[in-house]
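Only one protein chain is missing from this complex, and each of the others stays in its spot.
A and B are the chain letters, set down in written order, and residue numbers restart from 1 in every chain.
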Amino acid sequence: MKEKYSEDHVVSTGTYTAVWLVLLVLLAATIAVARLHLLARFSVLGTLAIASIKAGLVLAFFMHLKYEGGFLKGMLAVVLSALTILIGMTFVDVWYR
Amino acid sequence: MSTETGHVDHLGKKMGMWFFLFTEILFFGGMFLLYAIFRSKYAQAFHAVAAEENLLLGTINTVILLTSSFTIALSIAAVKRGENILSSHLQLATILMGFAFLVIKVFEWNAKITLGLYPDSPLLLKRGKGEILFFGLYYVITGLHGLHVLVGCIVIAFMLFFTRRKTIDRGNYARLENTGLYWHFVDIVWIYLYPLFYLIT
Partner (left out) sequence: MMPRSDVPVAGSFYDRTGKYRWIVAEWMMSTDHKRIGVMYLMALLSFFSVGVVLGFLIRLSLLSPGWLVDQQTYNELFTLHGVIQIFLFIIPGIPVAFGNIFIPLLIGARDVAFPRINRLSWWLYVTGAVIILLSLFMHGRPPDTGWTFYVPYSIRTPANISTAVLGVFVLGFSSILTGLNFVTTIHRMRAPGMTWFRMPAFVWTLYATGWVQMLATPVLAITLLFIILGRFFGVGFFDPAKGGDPILYEHLFWMYSHPAVYIMVLPAMGIISEIVPVFSRRALFGYTAVCLSALGIAIVGYAVWGHHMFTSGMSDTARVIFSFVTFLVAIPSGVKIFNWVSTLYKGSIALDAPLIFALSFIFLFSIGGLTGLIIGSLAPNLHLHGTYFIVGHFHYVMFGGAGFSILAGLHYWFPKITGRMYSEKKAKIGWLNLFVGFNILYFSMFVLGFQGMPRRYFDYPSQYHMNHVISTVGSWFLAVGLIIIFWNLIRAVFNGEKASMNPWGGKTLEWTISSPPPHENFREIPVISRGPYPYDEEAVR
């Protein structure tokens, strides 16, 4: 039972262009949020959230993750969970000293 | 790798590249861990010092990398359609943008170093602990990221050569696709670096 793959799927130039433009818009948005303190106390969280959306778009479309089988998506989730555990448990130390 | 029938295992090669990127996530992850811990400890200092960064140059670099991701994605699509010449032009554009990024980075570093702000410099050690850490993280993370950009440019240059030679073509483009994956990863790291060093004011 082999994983399904997307060799034949070609993302259109139009889709790529749209993603690129959205990325630039999000870049503008993130500068606005940060420098204009649009979200007040949550500015940093906001800029990181926007960064994650940008990263997600690059992953999904430029890196084709949207069109790949569940396996790669699952493994990426595992990897990010691993990193979260590492950072999270270190924080449990540092915060509660 | 090839199966008994001689066909190259495209998905296998792609998997291998993704796995390599997973290791890179953990590699940069260690640095982001330190950043997170130190920022939580010295939030005020990080906020203040981030304002000293050159927002314009940082933003230009972000635009450059985002666009370079765009061009390399287009270059792979072009090869899949059999348009090797177009693909090679797009790859060249990606390389040039990569180099532009590095040039700007060198300018930024140079500006700080001539001011006397580098790890263990007498001037830096006079500043607060949070600031010393911020600059340490800045040099280490952007330095390693820049190294990855440089390696990426060199690898894309090889792909450019193969694309012109037609050893990369619509039936055999795994190498180019994997190079693209690597380049997008380098872009994503910067997507996170940018707010963490330029926008947390």
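Keep in mind that, in the parts below, contacts are C-beta pairs under 8 Å (C-beta built on N, C-alpha and C of every residue); 3 or more make two chains touch, one makes a residue touch a chain.
Worth saying up front: this structure is predicted, and the values here are computed from it rather than measured.
*Asks:* Per the definition of touch given earlier, which of B:L133, B:V149 or B:L193 contacts the omitted chain?
*Replies:* B:L133
*Asks:* If I consider the whole complex, including the chain that's not displayed, which of B:L33, B:A48, B:V63 or B:L86 touches that chain?
*Replies:* In the full complex, the listed residue that touches the missing chain is B:L33.
*Asks:* Please give every residue of subunit A in contact with the chain that is not shown.
*Replies:* These residues of subunit A touch the chain that is not shown: 1-3, 79, 82, 85-86, 89-90, 92-97.
*Asks:* What subunit B residues would touch the chain not displayed?
*Replies:* So the residues of subunit B touching the unseen chain are 1, 4, 9, 11-12, 15-16, 19-20, 22-24, 26-31, 33-34, 37-38, 41-42, 119-120, 125, 128-130, 132-133, 136-137, 139-140, 144.
Assume only the chains that are shown with their structure count from here on.
*Asks:* Could you grab the centroid distance between subunit A and subunit B? Build each centroid from C-alpha atoms only and quote it in angstrom.
*Replies:* Each chain's C-alpha centroid was found; their separation is 15 Å.
*Asks:* Per the contact definition, I'd like the list of subunit B residues that touch subunit A in the complex.
*Replies:* Contacts found on subunit B: 10-11, 14-15, 18, 22, 25-26, 29, 32-33, 36-37, 40-41, 55, 59, 62-63, 66-67, 69-70, 72-74, 77, 80-81, 180-181, 184-185, 187-188, 191-192, 194-196, 199-201.
*Asks:* Once bound in the complex, which stretches of subunit A touch subunit B?
*Replies:* 2-3, 5, 7, 10-13, 16-17, 19-20, 23-24, 27, 30-31, 34-35, 43-44, 47-48, 50-51, 54-55, 58-59, 61-63, 72, 75-76, 79-80, 82-83, 86-87, 90-91, 94-95
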